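Note that this complex is displayed minus one protein chain, with the remaining chains in position.
Each chain gets a letter, A, B and C, in the order it is written, and its residues are counted from 1.
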Amino acid sequence: MTPANAEWLPAAIAGLVALSLVVAVLATAWPRQAHRVGLLGALAITAWVLGLSALFLNAGPDPEAAATRVALGGWEAPLGLMLHLDGLSMTLLVLTAVVGLATSLYSLGYVHDRIERRQFWPLWLWLWAGLNMLFLSGDAFNLYITLEVVSLSAVALVAFTGTAAAVSGAVRYLLVNILGSLSFLMGVVLLFGEHGVLDLLLLETRTEAGPTERMAAVLMTAGLMLKAALFPLHVWLAPAHGSAPAPVSAVLSGLVVTGSFYLILRLWMGVFAPLATPAFGILVGMLGVAALVWGSLQALRAGRLKSIVAYSTVAQFGYLLVAFPLMLVDPGAWRVVVFFAVVHALAKASVFLAAGTLQHAAGHDRLADLGDVLRARPRTVFALGLAGVSLMGLPFTGGFIAKYLLLEAGLGTVLAGSVIGVLWVLAIAGGGLLAAAYILRMVAPAFHRGHEDAGEAVSPWMDWVPLGLATVAALAGLAGTLTLNTLALTPGAP
Amino acid sequence: MNGLAETLAHTLAPGLLYPTAGAILFALGLYGLIRRHHLVLRILALNIMGSGVFMVLLGVAARGEGPPDPVAQALTLTGIVVAVSATAFALALVVHLTRLTGHAVMLPGPPDDDAPVEDISRGEHHADGGPAASDEDRPS
Amino acid sequence: MSSILLLAVPLLPLLLAVFIGLRPGQARLNRLVPWAALPGLLLAALAPTGLEATFDSLLMGTHLAVDPTGRAFLALTAGLWLAAGLFALGERRDDVRRERFYVFWLLALAGNLGLVLAQDAASFYLFFSLMSLSAYGLVVHSGKPEAWRAGRVYLILAVLGEVLLLAGLLLAVHAAGQSSLAAVAAARPEGWALALLVVGLGIKAGMLPLHSWLPLAHPAAPVPASAVLSGAMIKAGLLGWMRLLPLDATGHAVLGETLVLLGLAAAFLGVLVGVLQVRPKTILAYSSISQMGLMTVGIGLALLLPEARGWLLAAVTLYAVHHGLAKGALFLTAGMQNQWPGTRLARAAFVLFTLLPALALAGLPFTSGALAKNTLKGPLAPDALPGWLAHTELLLTLAAAGTTVLLLRFLWCWQAGLRAPANGLDRHRWWAWGSLALTGLLLPFGVLVVGPGGLPVEPRDLYGLALLWPIALGLVLAGIAYRLIRDRETPRVPEGDLAVLAEAAWSAARRTHRSLALRPPRPHRMPARLRLLRLKLRQRLEDAERVLTRWETIGLLFSAAMLGLYLTLLVG
Partner (left out) sequence: MDGGWLLLAILFSSLGPGIAIFFLPEHRQGLRTALNLGGAGTKLALVGVLLAGVLRGDEYRFSLPLMPGIDLVLAADALSLLFASLSAVLWFVTTVYAIGYLEGSPRRSRFFGFFSLCVSATVGIALSGNLITFLIFYEILTLATWPLVVHRGTPAALRAGRLYLAYTLTSGLVLFTAIVWLTLLAGAEGFTPGGYLDGLAETHATTLQILFVLLMIGFGVKAALVPLHSWLPIAMVAPAPVSALLHAVAVVKAGAFGIIRVVNDVYGTELAIELGLTAGLLVVAAITIVYGSIQALRTDDLKQRLAFSTISQVSYIILGVALAGPLGIIGGLVHLVHQGITKITLFFCAGNFAETLGIHRISELDGVGRRMPLTMLAFTLGALGMIGLPPLAGFVTKWHLGLGALEAGMPWVLGVLVLSSLLNAAYFLPPVIRGWLGERREPWHEPLQAHAGPTRFETHWMLLFPVVFTAALGLLVGLFAGLGLSPLGWVSLIVRRDYSLPEFGL
């Protein structure tokens, strides 16, 4: 680590948390100017995160040197709260910044009512701050707190339109979330009771395969599965998305759910790593396959654009679960999983933004009646298609690289002699086809011969941001090596 | 009998009694969350679950020799704060939902195809209710 | 220089065809059509021995040359096409579609001339198929149903022949290791290669049993087209045989015997079926089959008697030239039915022009026929051949008698349609016809005077009593036949004999087997049952998702997930 980095990195980490919080507080305190604060804040946070990542990468290539822990207030663990930055959290911070910035820009056009603006921006900025803190937290209890911050602001955003459907969806989302949080908290409590510390790194050094750890692992994993909408605990996702505003859906599917998954991954890579058994891997993998099939089938059934996309999230998260048994064979596969999650988040967010544009133009998102608008808005359809291609895992997109690496890992397990590995390979390969089928459902009406009607006018932000983000998702393939190298800067991980 | 009494005494010791009670509360709360349709009851159930968690935490804090772990108590306090705010938020949502639909129950879930669609970006607000709750979700 | 000369022969007709195709209706261009064959004729007459040229960049390397055999065939081909072209100028004068006719004419001409010059397999095949396919346009030109039918049979057999020829060529070229025709023949094609070459070329040469296109195509095609078809184009098959079969010092007994057998069969069957025809051009077509049979016998003999192959091949060449000129003239005769002149002198000329080729074909002394027939029989010493083949000479002579009968039948049927022209005599036709007939007359003397040039001919081959008795026999037979059938309905064999059977078989097969009837493949459609299933599945999925959404289910699944996770963690 160069001296400059040594000096700057901790400050930059703490600064990021502070910046996100300040922006959120400012927007809350000054609702009239919330959108201006929000825009400036979004730009500032993004710039900050990018700067941070530059510092971080510069500190490499030794993972131990790059990963940084910051003791808040100078209180070291086990007593104090630790902020923790490593390759994994850095990657997700950057992802959050990119999706966050795009969402913010999109919201400039999407949320234009003055009163709504006052409500939307503070909530959204809190959500963002919560996510940033979530990724930086190195302490189990603090993770719970940040999870709650994220959940509550997300629920509020889902309920944002104030209609019965939206509120009902929000209530369901909230109840499920609290259930998940409590379950998670119970696990934290058990761990704390066993080891007397909350810091993840300290826990990691102390855990062994004991019954308490097992119980804690079960509680925390199940709770997070609920929050991450992993099959079969996904049912809150579609209704919540169905009525949420488009940028909220984008963030929800792109970031919030990914945040919960991040926690699962982090826990199983660290604290719970000694507990993992092949049977566990197979169970999770099976759930993943089921999620892939079920989510895709539901996406093929659903009649509304946003429902389709929401179910697609359920399906795509199946890949992440399928990756668990792969990680048991090839521990290095976790980086692939994260890369996949990153690419998925980018693509999914742009699909939701594009869907939002279409919904806005048409006044509804019933697929059956959307043809006219789809035909009249090739740019948005292109964004939808481009991001969709990434979801399918076809070249030249990031999705392809992710799929390639997943498949490579899967075939690696097969070649290593795992029979069940064939199932994982089939799922990874076949999932793309199902994805293609439901994405085709969304895009195909644009090619039907028929009437054109651009519908309601949309602001240029809503026109171009989905396309921009979809392009980013597509070009993420070029960042594959960079992402994987960044992820390699995670100490302790294989 | 002696054994039983000893076991009881051991069980009643805060180190084990609290966690056990906490676990039972957690399970009860979960049951309530599942079985009750009225949303206020559900929120109460969640609170019961939360109480369970905190009892476990406190029990954990009391375990071992010496004075209870202050960290655990601090955590409990923080947890209660979070739980209170979440509950308040939840209740606010329920109140809003009740105003909209006349019932403190959730709308049915995913049959999304005919659900009403709102688009805030068009600036149209319809505060007057969505479809009535289905039988399935009506309080029993 | 030589390359330009050689290339010009097939190229000029092609160019003219392009011009006529691009600018139809130009009388000046049309007048050039017959003369497109002139370069070929000039080349045949004037080319120095051993004129050749190689073009590496054309196809897989093209080699053109004028060899002795080629020269004779080139002269015949070019001359006949020239005369027939002149005839066509007059005959097609009122045809609104004449440009189309001329284009096909020129394309076929280019092919016919080119294949004589071609010395490598690829270009031989090129010109051969150019000729065959373009001739189709000539056959169906009239657009009548009869012409379409004839065209269909012609095309099927022509394409079949070409494909078989290509396969044979490929096999032979592969065996020889190079593609020059001489090398191929020198490598002695065997087995499949040989069979494919014989059959592929045989179809063109009207070999039994693949001769059926001849009697159908000839009456259907316009007169000049028939003339070149029978006079020149079917000789392409013969030339191909002469170039490709193993006609070397070893010979090939099996093939030789087969060819003699097939040839004799054709010679007699052609006569037998021919005399039962009524249309003059059909009769001439069967005569062509019969005559080609004789030439086939010649090739067969050359294979059987390798030591006499030089003689025999020269004789076959001579026979081919003789037959080409005579048959060409006879077909033109068939086209002169409506030119019966009024003046006595003209009538005399008409009769002369009619009889000259007919008599030549019958082999009257001092005609080309006499020379050709005698030369062919030359090496047939009584014990030269074993078994039944010893009677070949006798059979050939009998076939000659048959030719006489057939020609009488032709003249009989033909004269019935004689009539005076509606608007004056057609100069073009007269010139073409007359000059062809006279050329035939001059041919034997030309051959003898200009010098045998390697041909084993002697003046005494021109006459001899032996030549007369087949004619006499023919006359007697014809007389008997006439007496027999004078008052009755002539028994008929349908034109195209075997083709008629094939057509009947095909339509029967089509009736019984519907897939042969050309139906478009059905487009793919999802069956209704599947569509219903899809709808049902959709409903089921929706119901299932609703069940999953119930809180009871959520709780149950949540607990089950925990339990499952715990158990799996224990199992490990």
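As a convention for this text, a contact is a pair of C-beta atoms (placed from the backbone, for glycine too) under 8 Å apart; a residue touches a chain by one contact, two chains touch by 3 or more.
Just so it is clear, the structure is predicted and the values come from calculations on it, not from any experiment.
Of the chains on view, those touched by the hidden chain across the whole complex are A, C.
When the missing chain is restored to the complex, the residue among C:V9, C:A108, C:A135 or C:L164 that touches it is C:L164.
Across A:F160, A:W236 or A:F400, the residue that sits in touch with the chain not pictured is A:F400. Although one chain is not displayed, chain A still touches it through residues 378-379, 382, 389, 392, 394-396, 400-401, 403-405, 407-408, 411-412, 415, 425, 429-430, 432-433, 436, 440, 444, 447-450, 477-478, 480-481, 484. Along chain C, the points of touch with the absent chain fall at residues 21, 55-62, 100, 122-123, 125-126, 129-130, 133, 136-137, 140-141, 143, 151, 155, 159-160, 162-164, 166-167, 170-171, 173-174, 177-179, 192, 518-521, 523-524.
In this section, only the chains that are shown with their structure count from here on.
By number of C-beta pairs in contact, A-B leads over the other of A-B and A-C. Once CA atoms are averaged chain by chain and compared with the all-protein CA average, the nearest chain turns out to be A.
The chain with its CA mean position farthest from that of chain A is C. Centre-to-centre separation between chain B and chain C, using Cα means, comes to 98 Å.
Taking each chain's centre as the average of its CA atoms, chain A and chain B sit 25 Å apart. Averaged Cα coordinates give chain A a centre that lies 78 Å from the centre of chain C. Residue positions of chain B with contacts to 2 or more other chains are 30, 33, 109-110. Of all residues in chain C, those touching 2 or more other chains are 542, 545, 549, 554, 558, listed in ascending order.
Note for the complex: chain A touches chain B at residues 79, 109-113, 116, 141, 144-145, 148, 152, 155-156, 159-172, 174-175, 178-179, 181-182, 185-186, 189-190, 192-193, 196, 198, 235-236, 238-239, 242-243, 245-246, 298, 302-304, 307, 356, 359-360, 363-366, 456, 462. Interface residues of chain C, counted against chain B in their complex, comprise 542, 545-546, 549-552, 554-556, 558-559.
Interface of chain A with chain C (complex): residues 176, 179, 214-215, 217-219, 221-222, 225-226, 232-233, 235, 239, 275-280, 282-283, 297-298, 301.
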